[in-house]
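For reference, the structure discussed in these notes is given below.
A single protein chain has been omitted from the complex, and every remaining protein chain is retained in its original position.
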Amino acid sequence: MSSNAAVAEHHHVGPGEPPHIHHMDTPTAYGAAKLGMWLFLATEVLLFAVMFCSFAIMRYYHLAEFHDASHHLNLPLGALNTVILLFSSYTAAVAVTKAQKGDNKGVIRNFGISVLCGLAFLVIKSIEYTGKAHHGMFPVVWNEHFYEYKNFLGLYYCMTGLHALHVIIGMVIMVIYGILPARQNRYSGRYYTPVELSALYWHLVDLIWIYLFPLLYLVG
Amino acid sequence: MAAHASSSAAGHEELNYLNWKTGIWSWLSSTDHKRIFFLYLSSIMVFFILGGIAALIMRTELATAGPTIPSIVKDSHTYNVFFTMHGVFMIFLFVVPGIPATIGNFLIPLMIGAKDVAFPRLNLFSYYLYVIGALIGGVAMLNPVDTGWTFYAPYSTTTSSNVSLMVFAAFVLGFSSILTGLNFIVTIHQLRAPGLTWMRLPVFIWASYATAIIQTVATPVVGMTLLLIIAERAFGAGIFDPTKGGDPVLMEHLFWFYSHPVVYIMVLPAFGVVGEILPVFSRKPLFGYKMVVISSMAIAAVGFIVWAHHMFVAGISDFSAKFFSVVTFLVAIPTAIKVFNWVSTMYKGSISFKTPMLYAMGFVFLFMVAGTTGMYLAMLGVDVYYHDTYFVVAHFHYTIQGGAVIGLMAALHMWFPKMSGKMYNETVSKTAFAMLFIGFNLTFIPQFILGMEGMPRRYYDYPVQYQTLHTISTIGAYLNGFGYTFALVNLLWTAKFGKVKAPRNPYNSTGLEWQTASPPIHENFETIPVVTEDPYNYGVHKHA
Amino acid sequence: MLGLLGEQGSDFAHKVDYAHDVVTIISVVCTVLIVGVMLYFAVIYRQKDGKDHPTPHIHGNNALEVIWTTFPTLVCIWVAWLGYDSFVDMRTVPEGAMEINVTGRKWAWDFQYKNGKRTTGELVVPVDEPIKLVMTSKDVLHSFFVPVMRTKMDVIPGRYTYEWFKPITTGDFQVFCTEYCGNDHSRMLARLKVLPRAEFDRWLADDSEAKKLASLKPSDRGKELYVAKQCVTCHSLDGSPRVGPTWLKIFGREGKLADGTSYKADENYIRESILYPQAKVVANYPAQGMPSYQGQLSDDDITGIIEFMKTIDGTTKVELSQPTVKKQPAAAGATPAERGKALVNAPDNLCATCHSIDGSKLVGPSFKGLWGRKEKMSDGTEINVDADYIKESIYKPQAKIVEGYGPVMPAMYEGKLSEQDVNDIIEYLKTLS
Partner (left out) sequence: MAHSNHHSHDEIGHVVPESLFFKVLLTLLFLTAVTILAAQVDLGKWNIVGALVIASVKASLVIYFFMHGKYENRIIWTYILIPFILLAIMIGGVFTDDPFRSKPVPLQVTQQP
């Protein structure tokens, strides 16, 4: 994404060489890129923080409804998605180590698995959404019977919807900054910043889900 | 970028960042922080003018009780649209990007001896996010929003105007602000010149650093809150809408969680500017540098735990009101420390009254008024009376216009020689300052009195007994407006037609930004400076 | 002491004012001192003849820093305590306070007393007795602000909030809505009337109007309300055009709405139009013409009006009782023209509903340039607009109608506006030409 702008400033450098950046030396650029990414992740966490806070308050007000409504979510699918995301996070972490060792094929393989996992996650998520809509538990097609779950479900769709958007963005980042350059043997022990940053972003997607899963599916 | 570095090599004395490349595209696509400063400055000034016109229309309408200019403000709805426009333009499009994105962009790399910010392309990207946000906001104004800039639910979730688009614009602008802040934090951490330790940083850098932290970590909160308003309007998420079991007061909490710290985004950099100006024109080190720095960081930190003082009568629990009232006073202490240190800097100085110094001294007065009236509003029992009256309006404008905008004007005058390479006419700029300073006080002192008499804010019409004060306030507003026009036209004219070339260091300052050419070359410094002394090293050392 | 906040109406007002006085004195003294010191430094340490002079290299002074950290801290603790103390009083309702229910809606305040009595826009309370207002909103956020009582609280849909005060003096006071609530936020005013106890009791017990209504059969009740609730102003019974559609044979009528869809005036449509007038506006009528009667009419009242509508056959007539001349409260102002302006703008005079002051054509002729203009009448004659004509048009609107306009202006001003009032309005109209 945009925060990778600095690291992408490569002009005429050989494979595995760090890009020449006119206003800072390579270690500084590496430190800057990483700090920048972490700051960006901080803003992402705070984006979700608003919904966690709203969730806390709404749950406080509508405890019984939240409890009942959460039982209407598909726990097996949610659990499966959790496993998928954890695994994809693992492969993303491995991809960084591969890049550090100069194994560009390893980067492609591991990021590829992560992207596929992301895809699987989205497919399962859409199965869940359609199931909900089918039962009239979707804001536009409310079944009067489930109307009292609207606060829970409203938050559920906001939280998982925004999370799904992050999954998509994460996949795009991994393809553009991880897989495509790795096909040209771009990365080495001297230069692997984009891989590390893409992986960081993907871990954040996982991190958010680690909280979303128990809150939404288990305790309500 | 690297390819062009050789073309700006030393030897071509005449080349600077303004002329080393020409053509409109070289400006619009430039990643040079100084050119991005110009892009930002010209854009925010458009909205300063638009917001100012909206303000003058409102003031004219309010000059007499009942309809005053029905041909323009044809009914209360139109008036409500104008104050929303004024608020949204001034807050989201002018003051928030105001000092950080303009003066901050120009000065931060220069003051820390860097060639550019850490992520130059991200810097340009956040400018274009700003432009996109501004355009979306402009489109939203086709079916004008009438919620006020606070977008309180459930009015904002039920009104038929273009609220969704407008809050989305604010969301995009928020991301512009986040990316600017993020960029500055990394820049200050990573790109300081050799020898420039944290305790040698100019206070403006410290203030910008504190500002950048707030921008980065507070803005997402309002961004998400605004998205939830869209969700509420689009499919009834049931979070803020009371008819669906939501809680409108929760929306206020989340909104002010950002919108209180945002006041410090606006005013902290202005503190920094004043802290830069006073030592130069007093020829003295900044008094109590360490305390000034600590107080900047303290204000930023405390700013995050005081938000609900905007909500004492919003129906929050009494416990909450008491808690937030007490912590609010914590802000008063570092602010007071700053003022004391500024004034003490002038002690035994050698004071010259150039225009920036006048702005800085005017700032101290205006901010004293803003700060002390802030105490009224932090006091529970008194705030119950003053909440949502003209007292709040006046207090807010003393902080934001008297603080942030005067700070911006001070900075523009202070660093104008560096920015444009020319010297402006002191007499003209001093006259303009006098006009806008008098006009400002004439506008808002009557509003304090109106607040004391109980006049509520956001009123299109009012009982006749308030008319005299309103009329005075309107006259002041016009004087204020003329003052700004005069001052800005002076700067614009000088930049374009001015004859007097500015030397490298017209004020004989010790700041790093004055050690390079006026205007600076493309990559700021011929050679990266090495810092060996504390900032503001003026005056005669005792042992020397 | 300083009396900056004006008259004190409640028993805790003096505490708020005391806190206000203290913080005002502190503020003024601090500002004057600091700005004074700054200006003093500026004068004595100024560069003389534009020449720089040597300055000492002072970095700071720890003792001073300690002093000016401690001093504001102590001041803040004191001031915070004063605010806290007055707030506690404001939020602690005494035992046995008289409860009144307050409902905010766009854009009026409704009050209901324990005995069932309802009022709109007028809160009547006894003096020297704690009053607790239990408040909620029907639509968006509002805020109930009584400056003289020093009290204010937001009114929130879906929740009850409260505020209380104990009036210490009788009188007539202003109530504002202070939370922005849309178009007519600035008109969402109310009066607070503090009466001596005995007078209040008489007022509260006076349910003659309600009793009379309750004893009537539904259609007669509707007829009474037609006059009492000012429906008569805009809706005729004989088919003549006014601001709103005529009620002649309205029940069961079908037609087009402003949005192009059609409507049928059955019970539900009428009920909705009374409660939500803007929901379905009949084509060619002003969209914002009618105020909502939510909270002003009970279900029985609405049923009565519907029953009354069913009886209207063209022969129905109502007695328009002559309202007693009451002092126009809005008619303050120094000059006659200002008083006239206030009268024209007073919401209950309704002038501005139909007459613009900017020349735009509404239901009636614009006031702009009216004075001295030659107007062609519907009967073909031409008339000079002078004081007599205006006076006649106000008191007997149907006498002379300007060509191109309908005979729609209600004859409601005789008795409502005094001669003096009309003269003031004429003075105001002169200023518009």
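Each chain carries a letter (A, B and C) given by its place in the written order, and its residues are counted from 1.
The rule is simple: contacts are C-beta pairs under 8 Å (C-beta built on N, C-alpha and C of every residue); 3 or more make two chains touch, one makes a residue touch a chain.
As the structure is a prediction and not an experimental result, all values here were calculated from the model.
Touch with the chain omitted from the figure is made, among B:Val249, B:Val331, B:Met357 or B:Leu491, by B:Val249. Looking at chain A, the residues touching the absent chain are 24-28, 30-31, 34-35, 38-39, 42-43, 45-46, 49-50, 52-53, 56-57, 60-61, 75, 79, 82-83, 86-87, 89-90, 92-94, 96-97, 100-101, 189-190, 192, 196, 199-200, 203, 206-207, 210-211, 213-215, 218-219.
Taking the complete complex into account, residues 114, 189-194, 196, 213, 217, 221, 242-247, 249-250, 253-254, 257, 304-305, 307-308, 315-320, 323-324 of chain B touch the chain not shown.
Methods note: only the chains that are shown with their structure count from here on.
Interchain contacts link the chains end to end along an open line, per the touch definition above. Nearest to the common centre of all protein CA atoms is the CA centroid of chain B.
When chain pairs are compared by contacting C-beta pairs, B-C ranks highest. For this pair, chain A with chain C, the centres built from the Cα atoms lie 53 Å apart. Listed for chain A are no residues, as none touches two or more other chains. Residues of chain C in contact with two or more other chains: none.
Only residues 65-67, 70-71, 74-77, 80, 146-148, 152, 154-155, 158-159, 242-243, 245, 248-249, 282-285, 287-291, 313-315, 318, 321-322, 325-326, 329, 332-333, 336-337, 339-341, 343-344, 346-353, 361, 364-365, 368-369, 372-373, 375-376, 378-385, 387-389, 452-454, 456-465, 537-542 of chain B touch chain C when the two sit together in their complex.
Put simply, chain A touches chain B in their complex at residues 2-3, 5-6, 8-9, 11, 20-24, 28, 31-32, 35-36, 39-40, 42-44, 46-51, 53-54, 57-58, 61-62, 139-140, 150-151, 154-155, 157-158, 162. Listed in rising order, the residues of chain C touching chain B in the complex are 4-6, 15-16, 19-20, 23-24, 26-27, 30-31, 34-35, 37-38, 41-42, 45-47, 50, 52-61, 64-65, 68-69, 72-73, 76-77, 79-80, 82-87, 89-91, 139-141, 143, 145, 147-148, 150-154, 156-159, 161, 174, 176-187, 330, 332-333, 338, 341-342, 344-345, 356-358, 360.
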